[in-house]
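Yeah, one chain of the complex is gone here, protein chain that is, but the others are all in their spots.
For chain A:
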């Protein structure tokens, strides 16, 4: 007997597709649906298991929850995803990233089971060839994928998007970011000094950077919605880290944007590197500034344009060799070089606390392109 269930494609939220699955699902079958190799080890002592996991090369240095069969089954029981469903292949290993592997790593990271759809959506974005995870995982750069969450799920999962959203605001769901990092290590195969040549790395490589947009205070449409995905969604973006921009002086929208744009422009930023022909530039604006900016500059396209204009460097400010390489790539326009090829590649989001005074720049990696995916419930869970 085969059963037919409704499953919605993760890449195209609608319409639902009819997909034939196998005879029995995890809830109605005595088959062993978990196919991963078993390892006998200490399971009651977290630190003993963590030491074991580090010896196996599974860990990140922080304590890990032993992924016993019971814990993994309990995690999966809150979803009716099939454990052997292949979500994607992640480079460089290009091995199958199954729901089972996701669950095992999420359990180890301490991620709540309710975060599974979010983790899956993020992985689907990371696996898109336009995200360039292949280069991102190997590079000497400190890049780490940032996961931005939109939609009501931010509140359901307690994803930080106000004060301390980039770090410091406690939330159990932050462990979903760590789960994504463990999956990049254990399934994609990113291993420092083996498949990854990062020179310095970055703090974000441990727990990931997972946060939400403060949609309720943003004067702009939710970031994912601007990219064609309404409701619950994640956007993944490869960032070199967070760059703080302090401004205690500006009073108007144009002033805040000038200060922000000029602060983003320095020769060693990704967007000015001759090593890649184009780049994106994400900027997080706090809700206080966002309100003022929107008051003075109603259209987001104009906001992007102003940041872009100011996020530029006079070509003669660059070293000779640097300038010559950029000139050869036709990236010097009227004597200036810009952090992105076009204003549309300046990605503006709204989040952070009501203390204002700061913006955050997220310089991108290479020509890695942001990917947005809907966060969808599992089959039969809609």
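Rule of thumb we're sticking to: a residue touches a chain if its C-beta (ideal position, glycine included) is under 8 Å from a C-beta of that chain, and two chains touch if they have at least 3 such contacts; residues count from 1.
Please note the rule applied: contacts and distances are computed from a predicted model.
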Checklist entry - Can you tell which of "Cysteine desulfurase", "Simple sugar transport system permease protein", "Tripartite tricarboxylate transporter TctB family protein" or "UGSC-like domain-containing protein" UniProt lists for the chain that's not drawn? => result "UGSC-like domain-containing protein"
Checklist entry - Touching the left-out chain: which of A:79, A:150, A:186 or A:239? => result A:186
Checklist entry - Hey, which of A:63, A:129 or A:152 is the one touching the hidden chain? => result A:129
Next on the checklist: For the chain left out of this view, which of A:79, A:171 or A:198 touches it?
Outcome noted: A:198
Checklist outcome for this item: Per the touch rule stated above, chain A touches the missing chain via residues 34, 36-45, 48-49, 57-58, 66-69, 72, 91-98, 100-101, 104-105, 108, 129-132, 134-141, 182, 186-187, 189, 193-198, 274-278, 325, 329, 366-369
